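Every protein chain but one is kept in place in this view of the complex.
The first chain written gets the first letter, and so on, giving A and B; residue counts start at 1 in each chain.
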Amino acid sequence: MKYIDVEQVNKNMSPRIFKNNLAKSIFFVAAIFGLLVLITLIYRVFSDSIGWIDINFLMSKLSTDAERAGIFGAIMGTVWLMVVVAPVTIFLGVGTAIYLEEYAKKGRVRNIIQTNISNLAGVPSVVFGILGLTVFVRAMGLGNIILAGGLTMALLILPIVVVASQEAIRAVPQFLREASYGMGATKWQTIKNIVLPAAIPGISTGVILSLSRAIGETAPLVVIGIPALIIPIPDSVFDKFTIMPMQIYYWTIDSALVDEYANLAAATIVILLIILFLMNSIAIIIRNKFQKRF
Amino acid sequence: MGLKNNKEKINVRDMIEKNKNSFNLNSVTEKVIPYILLGIAAVSIITTIGIVFTLLSETISFFQAVPFWDFYTGTELKPLGDDAKFGILPLLTGTILSTLIAVAVAIPIGLMTAIFLSEYASEQLRKFLKPILEILAGIPTIVYGFFAFTFVTPLLRSFIPALDPTNILSPGLVMGIMIIPMVASLSEDAMSSVPNSMREGALALGATKLEVTFKVILPAAISGIIASFVLAISRAIGETMIVTIASGSNKAFSFNITESMQTMTAYIVEVTGGEAAAGTTLYYSLYAVAMTLFVFTLVMNLIAQYISRKFREEY
Partner (left out) sequence: MDKESSSLNQYSSANAFKNADTGNNIVYDTQDLNLWYGQTHALKNIILPIYEQEVTAIIGPSGCGKSTYLKTLNRMVELVPGVRTSGTIKYRNKDILDKSFKVEELRTKVGMVFQKPNPFPKSIYDNIAYGPRIHGIRNKKVLDQIVEKSLRGAYIWDEVKDRLKENAYSLSGGQQQRICIARCLAIEPDVILMDEPTSALDPKSTLKVEELIEKLKKDYSIIIVTHNMQQAARISDKTAFFLNGEVIEYADTNFLFSTPKDKRTEDYITGRFG
């Protein structure tokens, strides 16, 4: 007796194939859903901003008058914020990564730091804002200045920089370290002269991507308390400031009152997205250029 | 030792020997640097301790003014005025509802996207779609907030007239869109790490790709996929700007998603934005809410880590 009824199998075959093809189309639609949203979003933002982006918009100070308002202060605020965030986060992030990858022995200390970093990465940004508000703004008495905002932001993106730097350091082949040790180099000489230079492309990619995250981040700075309207352009890290996302936030919620504010918000979003796009492109170029060198 | 028959009279060995004094300096550097780096690495620990400590100490002050039980069972939240009431339930329902809506969007679409990318898509299509997901993941949440408030809400209102100008439905949906890339890429990672031999084994028996996906790939990758869901939930709970912008600040205890509702995160923004004077109950309530939020997301993240650690041991 036959266990397999060939006829039955053949009869089931076409519905099975049909189901497979149907599912494939559904999955495809789901996969391009993101693309559709992206197109809608970008179309929406660009169409709202048409006629609003010009040299005046980029070079003027804030104003309650929509026609005269510009985001020069917000752009400078973002630049100054990065002046704090970039060095702090590179110093802390790369230092932590070197410690974890090159010095820490497998065991307790390393596990604690590593687990802590992955947990820190999952803490909502608004909670970092509260940390910044409590520690930097109030306890240390800095007030809501660029330095306080920058330190808060640096801690927020620290886990991303650490993980990216760790990956970059780990990707440096062991044979390069061996070659250096073989010449009588000490551990630190090897790290400084061989490992870090070889890891720099990977580290820079990670740093640029996390800085672009910081540039778009809003919640921690809202919590720290950035006033809605700042006229002076900051010129040191001790000045009060605003940044592009803050401006988008205020103009968006106020667009219920003044219609044109929605256009200002859209225009600011366009500028922000262009900056982020450029940063990401640089990161991708670095990544592709230095991939697989060994 | 060998004599080098060279015309140049440089003896590297002697020079190295001479430089040994500075080499001693080197050995000091060599001993100090690990400690400096340990100090740097400790900053992340100090940050965590800082977060827990600030939240905890002010939360304790809050519970001296408002009983713990009243806070977590209170359905009334009236932070201002003489008869201020602090019940977190309105914020919790806001948070949970927006998260549920977001997850209802992100999980099916994200998972289907992952299946398509991992099992069906050609290499070219993958190369095209993955960067799109990366771009979506890189768009700042404030932009999604703008999108929800000025586009999605008006669009929805043309279908649902009862929808308020600020409501929890629209930011929930947009938050879901925001989280799709995360679910998709994490689930896809889990599915692609299922060994090809399993895939080929099933395909060789005449199974369709759909059958392979549901009977072989998904079961094998299930823990990675579930971890991605849990992380998505955590992300939705902690998301701030979209709900702050598009959901308003209504503190009524309600389950009506067409109404304005406040989430925990939006409450934090509102209270800090109003620059509540330190020492008031309102000010302390900020920390109690933040503490609750922190614990929620931490628990989610720990669960996700636990699941994916188990997953890594499988192969």
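Everything that follows uses one rule, which is that a contact is a pair of C-beta atoms (placed from the backbone, for glycine too) under 8 Å apart; a residue touches a chain by one contact, two chains touch by 3 or more.
It should be emphasised that the depicted structure is a prediction, and the values quoted were computed from it without experimental measurement.
Only one of the listed residues, A:33, A:91 or A:181, touches the absent chain: A:181.
Mapped onto chain A, contacts with the missing chain fall at residues 105-106, 173-186, 189, 193-194, 197-198, 293-294. Listed for chain B, the residues touching the missing chain in the whole complex are 1-4, 6, 8, 10-13, 15-16, 19, 22-23.
The rule we apply is simple: only the chains that are shown with their structure count from here on.
Work out the mean CA point of chain A and of chain B, and you get 13 Å between them. Looking at the complex, you find that chain B touches chain A at residues 26-27, 29-30, 33-34, 36-38, 40-45, 47-48, 50-51, 54-55, 58, 108-109, 112-113, 115-117, 120-121, 129, 132-133, 135-136, 138-143, 145-147, 149-151, 165, 177, 180-181, 184, 208-211, 231, 234, 237-241, 244-245, 265, 268-269, 272-273, 275, 278, 286-287, 290, 293-294, 297-298, 300-302, 305. The touching residues of chain A, counted against chain B in their complex, run 16-17, 19-20, 23-24, 26-28, 30-35, 37-38, 40-41, 44-45, 48, 91-92, 95-96, 98-100, 103-104, 109, 112-113, 115-120, 122-131, 133-135, 138, 155, 158-159, 162, 186-189, 209, 212-213, 215-219, 222-225, 245, 248-249, 252-253, 255-256, 262, 265-266, 269, 272-273, 276, 280.
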